[in-house]
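The full complex has more chains than appear here; those shown keep their coordinates.
Order of writing sets the chain letters: A, B and C. Residues in each chain are counted from 1.
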Amino acid sequence: MARHVKKRSHKAGLPPGTPVHIGERKSESMRVTLMHFNDERVTERDISTPDEVRAQREGPGVNWFTITGLHDVEKLTAFGSAFDLHPLVIEDVLNTDQRPKFEDYGEYVYIVFKRLGNNTTTPDSVTEQISLILGRNMVILFLESESEIFDGIKDRLRSNRGRMRKLGADFLVYALMDNVVDNYFAIFETLGERIETLQDSLIAKPTSESLQVLHALKREMLFLRKSVWPLREVVSALQRGDSPLIQNETRTYLRDVYDHTIHVIDTIETYRDMLSSMLDIYLSSLSNRLNEVIKVLTIIATVFMPLTFIVGIYGMNFRYMPELGWSWGYPLVLLLMAVIAGVMLVFFRRKKWI
Amino acid sequence: MARHVKKRSHKAGLPPGTPVHIGERKSESMRVTLMHFNDERVTERDISTPDEVRAQREGPGVNWFTITGLHDVEKLTAFGSAFDLHPLVIEDVLNTDQRPKFEDYGEYVYIVFKRLGNNTTTPDSVTEQISLILGRNMVILFLESESEIFDGIKDRLRSNRGRMRKLGADFLVYALMDNVVDNYFAIFETLGERIETLQDSLIAKPTSESLQVLHALKREMLFLRKSVWPLREVVSALQRGDSPLIQNETRTYLRDVYDHTIHVIDTIETYRDMLSSMLDIYLSSLSNRLNEVIKVLTIIATVFMPLTFIVGIYGMNFRYMPELGWSWGYPLVLLLMAVIAGVMLVFFRRKKWI
Amino acid sequence: MARHVKKRSHKAGLPPGTPVHIGERKSESMRVTLMHFNDERVTERDISTPDEVRAQREGPGVNWFTITGLHDVEKLTAFGSAFDLHPLVIEDVLNTDQRPKFEDYGEYVYIVFKRLGNNTTTPDSVTEQISLILGRNMVILFLESESEIFDGIKDRLRSNRGRMRKLGADFLVYALMDNVVDNYFAIFETLGERIETLQDSLIAKPTSESLQVLHALKREMLFLRKSVWPLREVVSALQRGDSPLIQNETRTYLRDVYDHTIHVIDTIETYRDMLSSMLDIYLSSLSNRLNEVIKVLTIIATVFMPLTFIVGIYGMNFRYMPELGWSWGYPLVLLLMAVIAGVMLVFFRRKKWI
């Protein structure tokens, strides 16, 4: 539950645009790195003060800033103004409980979405918020913590593989988003396997533990859906929008990200349908089992109650009970009871109870 | 229930635009205060007659009127005409059972929405209606009762913190709305905790009390949803509308309020889904429990009915029952019964009932 | 049920535009009254022939015709042509099983919707169809039966209260619609109270009678929804349409009616959600009760079956049963049984069954 509700409430009453960090502190310290590239060269270095940013921004080539760690509000705000970002953008970057969204501020566009990862310790997925600023020849990437998922992109830039060096800042933004969305598939494959395992165990034997797992998976799905669903509009707005920052060629690629997002959403909906239908199986399995148990009870009671009544009769102490004196009385009664039991069993067999 | 249906019916048959107060009387008396501010100065004072309003309205700077208490229909109507408000606006301000809405009257825009608060005595939330008029250099805020939630804004105006003094009446309206929406998060954090508590208790032991709580939470959610959902359109209409009263810079900020509203609505929907799924858990827990109880009954009956039958046999009073005379008869019967009971228990063990 | 399906089938095969009265006959005879008003004067009189209509229509001022009673098809058709109404309009006026709708015929607009009323004898609501024609300086109101709900409007016209005399025919139409919609709130307050009562009784003790009531309320809601829902589009079409018959000032008022309609629809949806959720409560209450009953059965069986078995043992007639001869045999067996019963009860107590 905890992660469903981040503590936003302490923001209430603060002036709008006040930067406050909402979310866990996920990295030791804030770190700013720069990767500068053009057709010919790639240079990488660390940035320690906002002033370096200002100096760097004017030059030619593409500047890709990566800011890791969002808890140092003051430093982040300083960098934010070095980048000439709107106070609301800084506020949104700091608030890691954002709904994925896209905002066009004219000079730059702001994109915020979620990275999903498998948790190594618990079966739940983890999410981290990723903020992206795409400006003229500039990309700023805000991460909650260090992550290797963008190492492939860095390697390609360094080795001049792919067309990234030529295609500029907007293509870099596409590559970063594509990377994150491709990662979603890994998460959903894991989830798909967990659902499959659960389904097999539900059919084999419905326990209340499997109900717990089912419920946990449903909540997980609810949570992932909330993280992924709005991304569709974000990518669509990017692709169809009229921002001059995005070239037509990149739009073709963004259409591909859009298709992947739709595919992920389809998968989520399919999984949700499957989980609902598994609850139905569980409930009807329970009913089935109850029926089985009750049948056993009924058979036992129906066979033995009449027999116990009969032996009760001949346990009565009346002085004049002629049967008691007969020498064949006992065997005859035993025979009678065997017949009754036999009839009952035939009856149940014909009702297909046994 | 009571609060779901406010007594509107006594309005039927009255001429349209007739001001009638609908809702509880929440404050002792009606009070009108004025906060006048411009770039340089802030002055605050109480207003006692509509004529003062008329005198004040013409001056430069922004006039922020706050009217607290809505039960004095006559006085409110008088102030309404001093502000040149349409009779329908006064009618809507008085009727605290409004759906959130936005209406553009040309000279001014009228916004009505809900403030949520935690009730100190019952677990239910409380709502109060807030009406806002944004005119040229004028903001009128109608409140059902005194509230501290806007004190932060007043302080910022007084101390000239933030950019509020410069940004004028529309930014003030934004700040008021933002404040209220930020407050929603606090309510939903409380609700989220209540849902979490309920969920834990439902899994541990499903009682009919927890069902009552579940039901109460569902109704609460229904009620909050009705209060919050239409706000989305209101903010969207404000942000995208073409009223000249709202400057472009403020629209950027309103987009932020819009995002928060969507976020709250997402949270409501997630909670509703969680509550539905908790009802399923509850019902299947009940079924599970029934199964357990019935199993106990069946095991007991299945073990003891045959045994009782056997002892019944040797309780019969037939004269010729050879077993009764055997010296090993009694121990042999006891042994037989022990074997039967043992077989039954093995059978149930293999069925995994025990 | 009956009222859900009115006998329309006997219309099949008739030429389009054939006037046939569908619905119950609700008034003794058809009556046409005229209220003529302008800024200065109000005159009222009865109209007996269509020719009087023709004479009257040409004059200045607003003519408000009220036609009560729809069963006299011929007379109504005659009046219809005196008003120059399209045959389809007459057909629709006569068919009281209309879905609320708005149609613009150029020279006039035709509006049909439903009036709701509490039935004095049964808990069901009653509906009557109201047809309105708005022409140039003319309003025609068709009613199924005499009703007092428009008396307030007539009084205001007579006493020149409100602005009705000045604002003309379209404002009169607005006033009539507003009146009817305001009336809806009364119906829904009654329903809200019935739902509240039902809910309390369901929680206290779920009986099959309360299920019947629940079901009846659901059907009632279905029925009211069908009557109210389409009104939203009707009012919206009136308010946003471009008919020159409706002045801009009236549109502002119609927006208010629109808001009220949305409010009513919201209430219906909330009630439907509440009723659904009450069915869940009912069903889980039933399950809960079943569990309780079964627990009693299981406890009784589990305690007494072993005891009955033990007393059975010592009722056997074996010749060599040493215990029977012991002088402490009887008390020891009684003690043993008390211990067994005690252990059982402790076991159930720990399972929280008792």
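Operating definition for what follows: a residue touches a chain if its C-beta (ideal position, glycine included) is under 8 Å from a C-beta of that chain, and two chains touch if they have at least 3 such contacts.
What you see is a predicted model, and the numbers here were worked out from it, not measured in a lab.
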_Of the identical chains, 3 are shown. What's the total across the complete complex as given in this file?_
5
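Methods note: only the chains that are shown with their structure count from here on.
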*Think of each chain as a node with edges to the chains it touches; is that a line, ring, star, complete or other?*
line
*Calculate how many whole Å lie between the centre of subunit A and the centre of subunit C, each centre taken as the average of the chain's C-alpha atoms.*
42
*Would you kindly tell me how far, in whole Å, the mean C-alpha position of subunit C lies from that of subunit B?*
26
*So which stretches of subunit B touch two or more other chains?*
283, 287, 290, 294, 297, 301, 305, 308, 312, 315-317, 321
_Give the list of subunit B residues in touch with subunit A in this complex._
149, 152, 156, 161-162, 164, 174-175, 178-179, 182-183, 185-186, 188-189, 192-193, 195-196, 199, 203, 252-253, 255-256, 259, 262-263, 266-267, 270, 273-274, 277, 280-281, 283-285, 287-288, 290-291, 294-295, 297-298, 301-302, 305-306, 308-309, 312-313, 315-321, 352-353
*Would you mind writing out the residues of subunit B in touch with subunit C in their complex?*
1, 4-5, 7-9, 11-17, 86, 88, 91-92, 97-99, 101, 103, 105, 205, 208, 211-212, 215, 218-219, 222-223, 226, 279, 282-283, 286-287, 289-290, 293-294, 296-297, 300-301, 304-305, 307-308, 311-312, 314-317, 321, 323-327, 329-330, 333-334
